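Here's a structure for you.
Every protein chain except one is present and positioned as in the full complex.
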Amino acid sequence: MLLHSLYLVAITAEAMTAALAAGRRNMDWLGVGVIACVTALGGGTVRDVLLGNHPLVWIEHPLYLGITLAAAILTAFIAPVMKRLRTLFLLLDALGLVVFTVIGCNVAASMGLPFFIVVVAGMITGTFGGVLRDILCNRTPLLFRRELYATASLLTGLLYLGLQHAGVMHGVAMVVAMVAGFAMRVLAIRYGWEMPKFVYQEDWD
Amino acid sequence: MLLHSLYLVAITAEAMTAALAAGRRNMDWLGVGVIACVTALGGGTVRDVLLGNHPLVWIEHPLYLGITLAAAILTAFIAPVMKRLRTLFLLLDALGLVVFTVIGCNVAASMGLPFFIVVVAGMITGTFGGVLRDILCNRTPLLFRRELYATASLLTGLLYLGLQHAGVMHGVAMVVAMVAGFAMRVLAIRYGWEMPKFVYQEDWD
Partner (left out) sequence: MLLHSLYLVAITAEAMTAALAAGRRNMDWLGVGVIACVTALGGGTVRDVLLGNHPLVWIEHPLYLGITLAAAILTAFIAPVMKRLRTLFLLLDALGLVVFTVIGCNVAASMGLPFFIVVVAGMITGTFGGVLRDILCNRTPLLFRRELYATASLLTGLLYLGLQHAGVMHGVAMVVAMVAGFAMRVLAIRYGWEMPKFVYQEDWD
């Protein structure tokens, strides 16, 4: 129940920040809606297509598609206000990251997949919506260069599964993992933490 | 029957315009063929992958793949002539848009999916071939910025389904929807109609 409520908050927040990204590319209203849907629902879609897990979430529950579309249209109207809500949306985006990660782990675990794949499924769910958004907007995906974005997803998944393996109750493991991942992401933004970068200058091909 | 004939015309036309796009990127002949196939058959492929609807059309009917390849190669030979056929190909492209949309709606409807998803399936079929082409050519997809391209697809799908729900005969609903979507797209090109754009300048992330 808690996870489901957080999921609805998360797809709404992701849709709204994606709508702003589309606005910066001067897309028309329909384009804004498409970018919002791809960003909010794309991570779970990639996960389910790779796992062969049909029907997709938004095909079974078209309401989620409707929510993201409505959030995107709303954003175009209240864009001037959103600037002042920047901090709120960074927090909601971090929330979405950990919520999507936990949901992705749950889906893969319920299919009986091995530990390593469950963690990867969580990371794909958490991060690939943003990757698809960046590809559609024709820019290098920020994912791999931004403050511990994928790393916070990885931490959430590892903690969530590790605590369960260690015998911690499911609900407790979930909350602890989400709080830890959320805190890592927010602190990384606040203090500019980054993963070590691999910088390579030689011209290879 | 009519729809099938129009489909063959549409994939041929889409393959030929895609081949010109590949030529502008100085791709080799094989690259031209790949871009043509992705553009002509990519919308239906994305739809079927998302719906879990296997086998894909071109895997069951490799002939369609052969037609697009042949059309692409032909284009490289007759490119100088195509310049004078520009208007014809813009019309054929608009035809492809509405034909693909109607076919996409039919596929989703035959799977018993809800109204909203049927419309979305039509739009994906109509427009995602062009989106994939633009991604492979590394440019921001034109879809969301061009004269009512996705909007004409949306109109076609809504009319097609709405008229059927209203009791209009299937064949009549199809023709009316296709003519309306085709007219909207052609008039939009002629008079430069566009959807309202969402322009947002703040630097957010």
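As written, the chain order gives the labels A and B, with residue 1 at the start of each chain.
Definition applied: contacts are C-beta pairs under 8 Å (C-beta built on N, C-alpha and C of every residue); 3 or more make two chains touch, one makes a residue touch a chain.
As the structure is a computational prediction, the values presented were derived from the model and not from experiment.
Of the options A:H61, A:R86 or A:R139, the residue whose C-beta touches the omitted chain is A:R139.
Residue-level contact of chain A with the missing chain is found at 49-52, 113-114, 116-117, 120, 131, 135, 138-141, 143-145, 150-151, 154, 194-202, 204-205. As for the chain not pictured, it touches chain B at residues 17, 19-32, 34-35, 45, 49, 52, 54-56, 59, 62, 65-66, 76, 79, 83, 86, 135-138, 142.
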